[in-house]
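Note that one protein chain of the assembly has been removed; the remaining protein chains are unaltered in position.
Moving on to chain A:
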């Protein structure tokens, strides 16, 4: 027990001076600091976050802040997806932590993951990463916990980095699998700014440049609220020599007759094989189903998330897409319809202090509408997702 007490004190060196000032006896047997008496009650909630420095709470500056690290990682590398950024942030946390027991490490990662999730408005994609990393830690720490902890920790860190580099390489493999779905003369409908879909389509276009003869057209569904992103995707494709038609969201049903396949990305792939994706994906899926067009999802398997929504309103957070009011809305757009309030990726730029900031709205596409998921491990049917998840979590 003495050992634990001393180790926790070591851990707390990376945390707020408030905590390290507290008597070590408080820490006996736990890495979670006790509620601070004499502070505003709001701090009690923060106490559940573990030995974390709270920006603004303690007044220190250079301590590790996982939320800031996460945002910095995302800002530094535009190619980085949210789950991978989360995992990288956790690895940085491990590097800086002085935890010397397995339990302490696990507890630290868990509390920090929860804290990170609580600070990011739509944490679905992120939680896929943190859950996976925790799972990975448990499986790699437990069997050898008898040995030298430092060796285990080193192993964990190096493997974690390996994981990150593999996750980045995954996109390339998906593109390689997926480009075969784009046949010569086919018309692909897509929307959103998914980097995987972008990689996939440009791979398909590359093939035609290097002697192959895959010529395909793309119908891109424009999103008024995210005009700049849409334009970037379209011009990137046109630069590759792919003819792109842009249509408004209302024209998807109209255009479906000309479409050969639908290819979308996903923020998260849920347990039953459905996907959580940019608002509008569900209706495209429904229309594709109605027109009997294949609907493919390109997503890395680290986006598989332990979530099982029953319907659109069961995602675990409120989106306020539907808002009844008797007041006239000033900012109704030119079509007379108010598109859901969406801001440009608030989590990319500066930390949102209030989790209630309007978020990029998502919807849930049930597995019945998905023809197949293209992952770096191969092309899966929706029902195989659950099997994969069971294999990971058992």
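One rule holds for everything that comes next: a contact is a pair of C-beta atoms (placed from the backbone, for glycine too) under 8 Å apart; a residue touches a chain by one contact, two chains touch by 3 or more; residues count from 1.
Operating definition for what follows: contacts and distances are computed from a predicted model.
**Q** Name the chain not shown, per its UniProt record: "cAMP-dependent protein kinase regulatory subunit", "glutaminase", "UBC-like protein" or "Translation initiation factor eIF2B subunit delta"?
**A** For the chain not displayed, UniProt's protein name is "Translation initiation factor eIF2B subunit delta".
**Q** Quick one: say which of A:76, A:184 or A:387 touches the chain that got left out.
**A** A:387
**Q** Would you indicate which residue among A:107, A:271 or A:376 is in contact with the undisplayed chain?
**A** Looking across A:107, A:271 or A:376, the contact with the absent chain belongs to A:271.
**Q** Extract the touching residues of chain A with respect to the undisplayed chain.
**A** Where chain A meets the chain not shown: residues 271-273, 306, 308, 310-311, 367, 383, 386-387, 390, 393-394.
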